[in-house]
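Yeah, one chain of the complex is gone here, protein chain that is, but the others are all in their spots.
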Amino acid sequence: MKPMMEGLETVYHRPVTLTETPMHYCPGCGHGVVHKLLMEVVDEMDVQEDTIGVAPVGCSVFAYHYMNIDMQQAAHGRASAVATGIKRMLPHKLVFSYQGDGDLAAIGTAETIHTVNRGENILIVFINNAIYGMTGGQMAPTTLLGMVTSTTPYGRESSASGYPLKMTDLVTTLPGAYYVTRQSVHTPTAVRKTKKAIRIALEHQQKHKGTCFIEVVSNCPSGWKMTPLEANAWMEKNMFPVYPIGDLKLDGKILHP
Amino acid sequence: MKPMMEGLETVYHRPVTLTETPMHYCPGCGHGVVHKLLMEVVDEMDVQEDTIGVAPVGCSVFAYHYMNIDMQQAAHGRASAVATGIKRMLPHKLVFSYQGDGDLAAIGTAETIHTVNRGENILIVFINNAIYGMTGGQMAPTTLLGMVTSTTPYGRESSASGYPLKMTDLVTTLPGAYYVTRQSVHTPTAVRKTKKAIRIALEHQQKHKGTCFIEVVSNCPSGWKMTPLEANAWMEKNMFPVYPIGDLKLDGKILHP
Amino acid sequence: MNTQAEVPRLMKGNEALAEAAIRAGLQGYFGYPITPQSEILEYLITELPKQGGVVLQAESEVAAINMIYGAAGAGARVMTSSSSPGISLMQEGLSYMASAQLPCLVVNVNRGGPGLGTIQPSQGDYFQATKGGGHGDYHLIVLAPASVQEMADFVFEAFRLAEKYRNPAMILADGALGQMMEKVILPPAGTLPRTEKPWATTGKPNTRERNVVTSLFIQPEKMEAVNLQLQKKYRELQHEARYEADGVKDADVLVVGFGLTARIAQKAIELARANGVRVGLFRPMTLYPFPSEALAAHARKVSSVLVVELNSGQMVEDVRLAVNGKRPVYFKGRMGGVIMTPEEILEEIELVAENSHLQTAGILEEML
Amino acid sequence: MNTQAEVPRLMKGNEALAEAAIRAGLQGYFGYPITPQSEILEYLITELPKQGGVVLQAESEVAAINMIYGAAGAGARVMTSSSSPGISLMQEGLSYMASAQLPCLVVNVNRGGPGLGTIQPSQGDYFQATKGGGHGDYHLIVLAPASVQEMADFVFEAFRLAEKYRNPAMILADGALGQMMEKVILPPAGTLPRTEKPWATTGKPNTRERNVVTSLFIQPEKMEAVNLQLQKKYRELQHEARYEADGVKDADVLVVGFGLTARIAQKAIELARANGVRVGLFRPMTLYPFPSEALAAHARKVSSVLVVELNSGQMVEDVRLAVNGKRPVYFKGRMGGVIMTPEEILEEIELVAENSHLQTAGILEEML
Amino acid sequence: MTHEILIAGFGGQGVLSMGMTLAYAGMLEGKEVSWMPSYGPEMRGGTANCIVIVSPERISSPIVTRFTAGIILNQPSMEKFQHSLLPHRVLLYEQSNILTPPTRFDLEILPVPAMQEALQLGKKQVANMVMLGAFLARQPVVAFETVMEALKKTLPERHHALLPLNAQALQRGKQLAETAIVETLEE
Amino acid sequence: MTHEILIAGFGGQGVLSMGMTLAYAGMLEGKEVSWMPSYGPEMRGGTANCIVIVSPERISSPIVTRFTAGIILNQPSMEKFQHSLLPHRVLLYEQSNILTPPTRFDLEILPVPAMQEALQLGKKQVANMVMLGAFLARQPVVAFETVMEALKKTLPERHHALLPLNAQALQRGKQLAETAIVETLEE
Amino acid sequence: MIRGTVSIDVAICKGCELCIAACPQESLGLAGEINSLGYRYAALVQDNCTGCINCALVCPEGAINVYREPKSAHKQERDKVLAL
Partner (left out) sequence: MIRGTVSIDVAICKGCELCIAACPQESLGLAGEINSLGYRYAALVQDNCTGCINCALVCPEGAINVYREPKSAHKQERDKVLAL
């Protein structure tokens, strides 16, 4: 059934700052949605020339193939340090780092904590899919207890591998953090909220308010060995209780501590 | 005036597990007191043979000259990772790491967070003197705002160097932490409390309860350029308000969160 | 198990190495995932605990190497593994372990660099492995397997040498060796005896002085004494140098290569000999100690030497140092994860054989 | 300032280097304290902000080198500094920067290793600096100052080369050079022009394609292309090799040393010449590129070569590669932070001069 | 004789496991074997291939660029590899996936409707075994029985129920190959 | 002539600053100079020393092991360094800190009650200047005026009030040296 | 009811079905054919799209553009109806 468009107006179109290159992500992977949202906000705020992104090592390592802005690709875990270096040299540009849970919450823990503690005036986008996607589904610090991954073949056990690490809760307590929220992108409403959050964060950065930190609780259909729809359902059922959706810190104030 | 001891009984003597070697610390430095307390507890629990310590890189790098137990000297910031390696191989020994604020809260941030998050069954002793002593008084993550150090010549400013980092508060929130307390050693009472804390921690470890974390808010007369008595007074006045003395987590339960 | 050991198995290099480690009496593994070697961690975390061993996925390679430091210092037989970028992060820790004289096994399944590079096979980390990528005067013991069988066998050899000399040992493999499958006969378990470690920090009984594992010797004289001890050890190590020489009797050209490259060169040599060119192969199996004397001896018997590597020319320096100007030494390399083909090497061999040095040199230059 | 530049000052090497960096137009410094070079951070954090520059004490050396990556990628003239263990932690980052072709200055005030070692002067990091302590095929541009004056001058040279070749440059000094005071005439500010950096990520205007700073090229062929580009660069770099030759006209023995060691050797040579021994000095000022051709030429004019280093024998390999067996090459080293005395070197010179090679070699062996 | 076989197709078509089974069978028959996969970053899709070498002698290079046989399951691989086959050797390809057949004249070319057959057998996953069966009918690198033996080892326990189906698939492939008219343009 | 001077004592005795001042003065007089301190981990106490070289020509090694003069302020340094002096050169030492005097016969030895004099001047911190004054009286490496010039540079602004006191100290040292009977056991 | 429609870039669609699940009108489904990437792609299966853009929002590939009749037009429509 082919669409008939005569006399209709466009109510949604692919952001122009997203390149034409088809994304390499697996079907249904949340990375694509978040990439799209970032570029939508860049379009709407008309800040392509002012925005510099930092891609991590992880499935989103190729983010710079899709975002038509100046970008740097950082060493594994160091995206926020790289972003710090950029921002300190170009304080009036909008700088964001885009990081997975292995990148930000495992090898990059020190950089994450100290970047936020310094209140670096950047946006950190944290994609929490509870697994290492790129390297084939190993345990992440955010992997749930009991969850099977290639390095927790019998399910994650706290005695051997520790507990799901709530980095977002940790950074919330740091005075350098100005805006901290946890969102998702699995439903139209969720997508709208996440986009809103990105917009708020970049506007705060324009006003030099301090570090903004957005966790997106996301999926990894391939790593989880599920279809995209199964994955999103599993995420709602199992991840949201551990990583509840919502704002943690607004205008520098911690919510219901 | 020479003491007359005939007919008197010894009510306090230097712990036997403390070696004869005179310590290299500056006059009045808290490191000496904490070393002494650790060895007093080892004496009282009679666990010299069961205890393995890890010295950091910092002024206390030579701790193994003074503690007559098996010890390892770790790379800067990695003491808790080294302790993890030891404990995983020798789960029935009592393992502790002894670390300064630069070691534990700057370069060692990731190792500290993840060691506690795994609930490694060890004791982490954290000496917070708000400065890098060994290297000549540079800023530490715990340096107070406005405090002058050789790398904050005009006083620490949050905009440039971030905020005092409360690592102990951070680790308290981690499920792996079983016992977390903040003490000091500048008065007889404080010394008694700290010794008690060390004893409690080692007993928890014997029962495999998880990570025990003891912060000792301490001094650095040389780095602060004060006499020992001035330093302790300054510490009470300026550091205690930022790093309040007391228990943060008992038997795995967070106190007044 | 010993019986099982007799049956040949078809295994990936990474898996054969991991299984061999278990049979070598591995007590602890601490590591962080990275392609193309994550199978080592994955295999061990599934199998080793069954044998009572400990496997821990560390928060980073920096943490991993320092956990290894602690575990080795506690007297355990331990290992870690990673690939190029992760190995770079271990350099401080490796320098510490070499200085504190702690035995352990570190596996580098080398991928294409520099930087994030590619995940394809490379030998670009030869310098880092053999000259000491960390600070100070130290060396790792470096073994270079060329088959899945050697991926397994060298684990035993690495632990033996590491513990005999109290020095970290490295197995320098590459992505292809890690991922490919071959027939392998696994060494039987229980054949690598435990060594006495009176220096280990296992808790001080009153029957001995306390043990201290450290790399700090604040008096330069003391630190130099430690260094002299290390240097003495390295000189003794020279006797452990191992290599394989093939078809060198009548050879006119000597091809030198290690690991996977030697296998490809072998094929090229077969082709060359089919064309009547007399070529031999010299394959260092230990990169440190490097079999310099043996190589010098073999080089003297040929008219020229050709070094082939999956890098821009690293081992070639050790070859030149060994040959010491007595023979022309040519080089052919590919970089960044590109594997060279037997045909490419054949071409070089024929150029070198023609022996029109100037011209050849010119051509080879370009290939750098 | 330019006027001020003319007045000689008495400064510590570390401070002269830091002040020179400011005059070279430094825009950002990111580093972590470590003896014996913390004065660089301390001096800059006190002075650079006055000039509008940024100085940040990072949480670690790993963070520092990655901040440098970001700042250099953003087009700024930036530097970091550390000492041996800290430099080891920067190896992954340095490999990334070399691969992404980012210019910057890294200062290593070398101390005694391996491990935590001592804080005394050493040249034990020569291999790490020149062969690439990180993974993959890359090189740093490495300059070796021998005086407080050169600690200052080489900052300008390092930035010039780094930006001309888009490659990280390293100044390899040692604890003594960092801590000692000498008369220095600081290079005037504003004499090092800014270079165009069209590749920098400064925000994409619609007048150009987006800029991407990366070291990832997942296709091996692409990654090899990057490597070929790097290798081409390194070949071009050879023309920038610099050295100092003194008293070589009539020399019978050629002493080769860099940095502080060359100064001590100079003194030894004075003593030797007083005893009638004809000795000359060859001092590489750039360690990478290494002045191989010049050295080979000078070596041909003498009967033997003596290499002196504050390590177990590292640069001596590059010397042997340059001399290529044409002359006997002897070595004398001290390790772990011990500084050799002019008298020690004199002794070696006389042994070598006697030229009873076998015996000498024997003796020197022991000294390794 | 030494067989140097290229097997290529899409990720999901089971080309790697086909190669593994073949190599395993070779080993069971006491031959020297090697299996060299192409491997990429852990992302789905894209083409996969492996080189299987089965030889009476010790194998030198596990990586070769000229093959003694090719089993190709998708179009991109056909373009990429058909010219890497040694002349006069056999090239099998899966019909439904490859619309433009190979263009070389000097090969023994055999199109196999493996997918179609597999669907008839009720499981498209066994298409790779149909291909293998057809190949072995042409080039008896190893015996069919040994392949079944090998499958017991390479198939995870939980899939052993599928062994008979795989056996059928192999047989169908064999029949197809025997009955097929080999397309060869050589005189 | 080239002066290669060793100055050694306890951390707090100002041996490093004495050396620095001497080197600075040398520079002001257009000579080549170098100042090489001993440095240790940042921990207090222990002995400190520095080598100061003042020369008309370019200085090769800033590190020498045989000295043309020694200024020694504590006992340990005396044991350690007295044998590093070239024969017939001058060795000054601080009397109140050194109880067992040097044992060498071939030196021009001058004990200086610097501490005592400094206390009389009202500030023991200037003992080092007393030593320097005495030394310069024996060996005019640089002029007294230049030393005062140098002090202006090496003393932090906030201590410039102390310049006159330092001048006095230098003078006292000079007088002491001139009036003293030099202990030399040489014939 | 507002009239809308979508255009789907079938070349880059990966058939993840998220849009299908997100569509309140059940206007979308998977096509029979597979695209060059080897995926069955999404397509309109009913002509009842209201242009709510839900599908476009959740599409990870940015493969969907959405069109809707202008408010004005819609009004006219209604008026017409009433006019009958």
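The letters A, B, C, D, E, F and G name the chains in turn, as written, and every chain counts its residues from 1.
As a convention for this text, a contact is a pair of C-beta atoms (placed from the backbone, for glycine too) under 8 Å apart; a residue touches a chain by one contact, two chains touch by 3 or more.
Fair warning: this is a prediction, and the values are worked out from it, not measured in the lab.
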item: Full-complex contact with the absent chain, from B:H31, B:H114, B:R156 or B:H204; value: B:H31
item: Interface with the unshown chain - residue positions in subunit B; value: 1-5, 7-15, 18, 22-23, 25-33, 36, 185-188, 191-192, 221, 227-229, 232
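By our rule, only the chains that are shown with their structure count from here on.
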item: Lowest number of touching-chain links that must be crossed from subunit A to subunit D; value: 1
item: Chain separated most widely from subunit D, comparing mean CA positions; value: G
item: Centre-of-Cα separation between subunit G and subunit B, whole angstrom; value: 63
item: Rounded Å distance, subunit B centre to subunit C centre (Cα mean); value: 41
item: Per-residue overlap in subunit E, given as positions that touch at least 2 other chains; value: 40-42, 45
item: For subunit C, residues that touch 2 or more chains besides their own; value: 35, 56, 59-60, 62, 85, 92, 96, 100, 116, 119, 214-216, 218, 339
